[in-house]
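Only one protein chain is missing; all other protein chains are in place.
Coming up: subunit A.
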């Protein structure tokens, strides 16, 4: 049954501010932007280095960490939910707020759906159940409505949630 192991094949990614990072094809496949490089005829896995001018080494390694963890955790059946939740929480904790936004942009540039979905959810969680005032302050948004305009907008959809119990 002895089979010659397949030659080690990794994809070389070069972030804008650091050394080349090698990723497995399985991880690279989840980055749509990288995938389109790989599918290009001129791509040679052993020598081609894919430059990523919009992504820092920190962002790239965070994204790879996330993908690695989540693709491995699928294989292990026990307590997946618990440990995944813990990993996700830790993952976000390590991100200062500014870095969260930048990482969102990096994930968007690399077009890696799993990370993008996760980060969008994380930002949405910051907004959910907060007051308008809080959201403005939190995101540094300046209120450009007049008092009357704001009141109008507030009233527009109020009918839909009247009489519904607050959670």
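By our rule, a contact is a pair of C-beta atoms (placed from the backbone, for glycine too) under 8 Å apart; a residue touches a chain by one contact, two chains touch by 3 or more; residues count from 1.
Methods note: contacts and distances are computed from a predicted model.
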Going by UniProt, what is the name of the one chain that was not included in the view, given "E3 ubiquitin ligase complex SCF subunit", "DNA polymerase delta subunit 2", "F-box domain-containing protein" or "Ribosomal RNA-processing protein 42"?
"F-box domain-containing protein"
Contact set of subunit A toward the excluded chain (per top definition):
74, 96-98, 101, 104-105, 108, 116, 120-121, 123-125, 127-132, 134-145, 150, 153-154, 156-161, 164-165
